[in-house]
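One structure is given below, encoded as structure tokens.
Left out: one protein chain. Kept in place: all the others.
Moving on, here comes subunit A:
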Amino acid sequence: MDGEPLFDRRSTLDNLGDDVEILRVIAATFIADAPRLLADLRTALGARDVSMVMRAGHSLKGSAENFGAAALIRAVGALEEASRTDDFTSAVARLNEIDRLLAQLRAELQAL
């Protein structure tokens, strides 16, 4: 995982028609919003509220998708799956992974 970039610059710019200005603006928006997305997921998991987990997960995936962050999206999917099957131990483990990946993505986007 280390050294492997999360942010897929090529597919992102393809989606944006190579509009670098839009990329900068949405990257900044994402960086500012990421702590909230993670906090929502953590709260939902703490409350063991599956529908809240799904909704927070959906928001996080929907935001991260714009940057092609496949590993992060997979981790959120795994967390959703674990909480759907009431496996909250695995879910919490996934949350730590998500925390780490999210920090990495933010750092990569910040470096733009």
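By our rule, a residue touches a chain if its C-beta (ideal position, glycine included) is under 8 Å from a C-beta of that chain, and two chains touch if they have at least 3 such contacts; residues count from 1.
Throughout what follows, contacts and distances are computed from a predicted model.
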Protein name, per the UniProt record, of whichever chain is missing from view ("Cytochrome aa3 subunit 2", "ABC transporter ATP-binding protein", "Branched-chain amino acid transport system permease protein" or "Response regulator") | "Response regulator"
Pick out which of A:I22, A:A78 or A:A93 touches the chain that's been left out of the picture.
-> A:I22
Residue positions on subunit A contacting the omitted chain are 15-17, 19, 21-22, 25-26, 29-30, 32-33, 55, 58-59, 62-63, 65-66
